[in-house]
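Below are the C-alpha cells for one structure; questions will follow.
A single protein chain has been omitted; all remaining protein chains appear in their positions.
All chains are identified by letter, namely A and B, in their written order; residue positions are counted from 1 within each chain.
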Amino acid sequence: MEGCASNIFFASAETAVHGGSTRSRIGLAIKSAPMDHLNAVGRSVLRPDGLAKVTGRALYLDDLPENGCWHGATVRSAHPSALILSIDASAVTDPEARVLTAKDVGPRNSVHLIHDDWPILADGRVNHVGEPVALVVAPTLARAQAAAKLIKVAYQAQTPVLDLDAALKGDPRTGGRENVLAKCNVQRGDVDAGFAAAEVILEGEYTTGHQEHAYIEPHGVLATPALGADGAFVGIDVVGSLQCPYYVHKALTYLFGLGDDAIRVRQSTTGGGFGGKEDYPDMIAAHAALLSRACGKAVKIVYERQEDIIATTKRHPSRVRHRTGVKRDGTLVAMDIDVLLDGGAYITLSPVVLSRAVLHSAGAYSCPNVRIRGRVLATNTPPNGAFRGFGAPQSLFAVERQMDKVARALGLDPFAVRIRNAYREGDITPTGQLLKESVSAVAVLERAKSATRFAERFAANEGARAARKDDGKPMRGIGVSVFWHGSGFTGNGERRMMSKGAVRLRPDLKIEVLSSSTDFGQGTEGIFRQIVADACGVALDDVVVHIPDTAAVPDSGPTVASRTVMVVGGLLARAGAKLAETLRTFAAHQSGTAPAAVVLSNGFFETDRGRTPFVDVAKRYVTLHGPLDAVATFEPTPGSTFDEATYQGDAYAAYGWGANVVEVEIDPDTFITRVTKLTTVSDVGHVVHPVMCAGQVEGGTLQALGWGYLEEMKMKDGRFLNDRMQTYLIPTMADTPDMETILLENPTTQGPFGAKGVGELPMDGGAPALLQAIENATGISLSAIPATPERIFAASRARKRS
Amino acid sequence: MSPTYRFTLNGKPAEVAGPPMARLLDVLRRDLGLTGSKEGCGEGECGACTVLLDNQPVCSCLVPLFQVEGAVITTIEGLAQGQAGALAQGQAGALAPDEKATELQRVFANEGGAQCGACTPGMIVTIKALLDRHPKPTRDQIREYVSGTLCRCTGYERIFRAVEVLTGQRPAEGEPAAHSDEVSRT
Partner (left out) sequence: MSLSWSPKTLAEAREALAQGATKVAGATDLMVTDHASGREHASVLNVLGISELQGIRVEGEQLSIGAASTFTLIRQSPEMATHAPLLVHAAATIGAAQIQNRATIGGNIANASPAGDSLPALLALGAMIAISGPRERRIVPYNAFHTGYRTTVLGPDELIERVFIPLPSPAVQIFRKVGTRAAQAISKVVVGFASDRLEHHRLANVRLAMGSIAAVPVRLHDVEILIEDHPLTADLADRAASLVEKTIWPIDDVRSTAEYRRHVAGQVVRRLLLDLLAAPLA
C-alpha cells in the first residue's frame, strides 16, 4: 500500500493461499457493496477522536460534568458462600442517604443476559466474594462510602466450592453432583477407530488461570431518572463506559418492566474494554439506575481499581485434556478433547464462551476423527465473563501445547508438524463446515517461518542447551504457534440477532453512520467512516458517526466476537450503497441521464458529461425531500446453516488466521523470562486501516503474552489476592519486545471488501508460542500458565530430582 | 476554613483552598475542572495521572496539595497550548479549526499511539519530559523513562514508533489529517 512503510506487508491473495486459486478482491457479491474504487479503506487516516485524546479533551465517564449528581457505593460480600441472616442499616444516620437491598429491586432481580440467574443484589444468600449485597446513595461520594461502612451484614458461612477440582468432586448446591452451567459437544468421524489406527498416542492436560482485563479506565456509569408529572419514575437515561448499549438497554427494560422508549443508553468515551465491558455494565448500570429511582436524582457510580478487580468478571480459567493419535510422520488421525471451564458463581455468558472454546479446540488443523466434550462448572468465585478471545485462547493454548508434545515425541520440529496438519481450502472442520475460501493457516505459518529463520534458530537453541556453560548468560528460545479465530457470532447467533446498520443523509449534507457499535480503542468510529465513505463513493470528510445512543441508532448487535468490521461494517457498506443508489438515481433524473451512467466516486457524481460535487446533489435532494435514510439488516448466507442440537454446520461465517513467533531469553539463575522479539502474521481478509489493524494485533498479542507469563491472579478462600495494579502485573514498556507485524489479505466473500475480524485473533497464539520458546530455551515443558519464574523453577527442580 | 495554596498551573497563577493532603489529581479534576489527567489505579502504578511538577513527571495521585505550594505544574491541557498558554475548560465536541496541538500530540495521534486514550494524557506528558532530556531517544531509553506509564491497548509498539517518527528515526506510516482537527462525532 502506498504510504505504508516497514512492517506491514500485503500479500496478494495469490501468494497467500497455498496452492489455491487466484481470487479477486473486487465485486464480492453477497455481503458487500461492489467495490471498484477504494479511496478511504486501506489508508491509515487520522482517527476522528485522536486529537481529542492526545490533548486530554476526550471526556470519559468520570470526566463528565456532575451537575449535582449523587454518588453510589456498593456493599459486597466477604464470603464465598453464605446465607444472609440480616442486613442492618440502622447505624446509617445520614438523613439523605438511601440504602437498597434485594427487596427494593422489584420482581426481576437479575441481570438479563442469557439466563436470569445473576442477582442484581444478593437475595438471601451470597455465592461469591464481592457479590453486591446492598447499595448506598448520598449527595457526595464520601457520604455514600461512609454510610456503606456502617451497614452491618450478618452471614452464616457455608462450605464453598472454590476451584475446578472441588467442583468436580461435587457441589453441595446440587446435592453433591457436578454443577454444570453449560455443556457443548462436537463429534466428527470415529474417534475410536482413529485411535486404533494411530501409530503414536499422546495425552496431555493444560491449565490456564484467570485474567483481569485491566483496562486503564475502570467501570463507571451515570444514570439520570426521568420523572413523570407526579414525580413517579418513568424512565432512565444511562451514560457509561460500555461496549454494548443495547445489552444495557435490554437489562434495564427487563429490570424495570418499562417500554423501550423509557430507557436510553449512551456510550461515553470508553477507556478500554477487551470484553470486560460487554457484560458487567449491565450490573453497574442496574445499580445506578435503582439508586437513581430511589433518590430521584442522577447517580454516578465509578469503581476504584481495587473494587473493579474484585467485583467484575474475568477470563474463565480452564483445564483442557487432550488425547491425540498420530501417524509417525505427524499426521493427525484422532483427537479426543475435554474442555472444562470454571464459570464462577453465575452463568453470565458461559454457554457461549464454552461454545467458542469447543469450536476452536482442535486448532487450525485438519483431523478426520474428532470428539470434543465441553463443560462449564460453577464455583463460588466471582462470575467469569467475556474477555477477548472468549474461550478460544484457552483451548488454543491447549491444542498448541499438545502439538508441541506430538512434535517432540516424534522428533519433528514444531513447524513441520503444524504445516503437515494445517487446514487448507477444501478441508472440513469438526462441525462439518467446509472451509471453502479464505484459509491461510499454511500461509501464515510459512510467512512466520521465513520472517524469523525459525528452523535454524530453533535447532541452534536446542543444540545450545546441551553445550551450555555456567556463565549466567541468558538461555535463548524461540517458539511458534498457529491459530484460527471465527469472526462474528457463533452458529445461528447472527441470524438470531438480525442486526441493523443505517446511514442518513442529514440536512447539513453529512452522511451520518448509525450503529450501536462502540469504539473503546479499536478505532470503530474511524473505520466505519472509511467503509461508508467508500461504500457511498463520497469523501471521508463527508461522513460522520453518531455516538452509540439507543435513542438514535438501531441495534447492530454488541461490539464483540470480532464482528464489527465484517458484520456491522458489512451492514453499513450495504446501507451506504443503498443510499448512494438513491442519490445516483436522483442525480440521473436531475440531469436527464440514465442512472446506470452515473457514478458516485470520491465525492463526485460523474457522467461522461462531467462531474458534480456530491454536496451539490445532496443539497438539492434534502431541499426537495428532506433527510435520506438507508437501513441494512443482517442477511444469513444462503445455504449456510448450523444445527444447534448436533453442533454441526457452519460455525462461523469466516475465520481469521494467525501465526506468532515469540523469542525469549531466560535467566538461568532466576528463571526470569524476557520476551525479546515478537513476530506476528495475521490474515484479516482485507486491511481497512493498516496502522489501527497493526495496533490491534500488537496490543492483543502483548495481552496474550502477559497472560502467558506475567499476569497471575491468585485466589485465597474465593477472594482475588492480586487486586491492585501493583500486584496484578500487566506488561510495562520495559517488558515489551520489539514487534514485527505482518498483515496478510486473503479476502472473504462474507465481509466488506473481503474483510474479516481482527479484534480477538491476536489473543490466541501468544501464550503457547511463549511456552514453546521457554521449552526451546530450557528444555522445560510447562503446561500451565502463567509461566512464572516460580513455576519454571519448580519444574526445573522436579526435573533435577527425577 | 481550609488553607490556601498557590502555585503556577499551565503558565498561570492558581490558588486552591483545600485539605493539605488532598491528592493533586483530585484538585486538578474536581476543583479546577482539568479532567485530562486520569485515575487508573490511585497508587502511582499506572501513570495515567502523570503531570509535570517543576518540569519532572510525577503521579498526581501521589502528590499532596500542600506540597505544590510555589511549584510549577503542567498538565496535559497545558501541553496542548504550549507551556505558557492559558487554558480553557475541557470541552466535548468539535475542536476549533485553529486549535493547536503540539507536534508530539499530532504525531502520536497520526501514528496509532492512542487507542482508547485513557493512558494517553499521562503518556504524552511523560514522553514530553523524555524528549526534553533525550531529543532523539533510543527504544531502550524510551522504555526506561516511560516504563511507569502503562498502556493496555497498543502493546506499546505504535507508541515507540510515534516517538521514532517524531524524532526522525523512522518514516511515518499514518496520514496526517488533510483538514483541521474536526472531531466527526455528533
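Just so it is clear, a residue touches a chain if its C-beta (ideal position, glycine included) is under 8 Å from a C-beta of that chain, and two chains touch if they have at least 3 such contacts.
Worth saying up front: this structure is predicted, and the values here are computed from it rather than measured.
Engineer: Going by the stated contact criterion, tell me the shown chains that border the hidden chain.
Structural biologist: Looking at the entire complex, the absent chain's contacts are A, B.
Engineer: Which one touches the absent chain: A:V238, A:L255, A:A618 or A:L729?
Structural biologist: Per the contact definition at the top, the residue touching the missing chain is A:L729.
Engineer: From the list A:G175, A:G472, A:G592 or A:G610, which touches the chain that is not on show?
Structural biologist: A:G472
Engineer: Please output the residues of chain A touching the missing chain, sorted low to high.
Structural biologist: Residues of chain A in touch with the missing chain: 145, 306, 470-472, 669-672, 674, 710, 714, 721-722, 726-727, 729, 731-735, 789-790, 793-794, 797.
Engineer: What residue numbers in chain B mark contact with the hidden partner chain?
Structural biologist: Output for chain B: 1-3, 19-21, 23, 42-45, 47, 50, 53, 56-59, 61-64, 66-67, 69, 126, 129, 143-150.
One rule holds for everything that comes next: only the chains that are shown with their structure count from here on.
Engineer: Where the centres are mean C-alpha positions, what is the separation of chain A from chain B, in Å?
Structural biologist: 29
Engineer: Quick one: in the complex, what on chain B touches chain A?
Structural biologist: Touch list, chain B to chain A: 29, 34-43, 45-46, 48, 75-77, 79-80, 90-92, 95, 99, 101, 105-106, 108-121, 124, 139, 142-144, 146-160, 170-179, 181-186.
Engineer: Can you list the residues on chain A that touch chain B in the complex?
Structural biologist: Within the complex, chain A touches chain B at residues 3-6, 8, 43-60, 62-63, 213-218, 269-274, 304-305, 512, 520-523, 525, 529, 541, 543-547, 690-692, 694-695, 698-703, 724-726, 730-734, 736, 738-739, 741.
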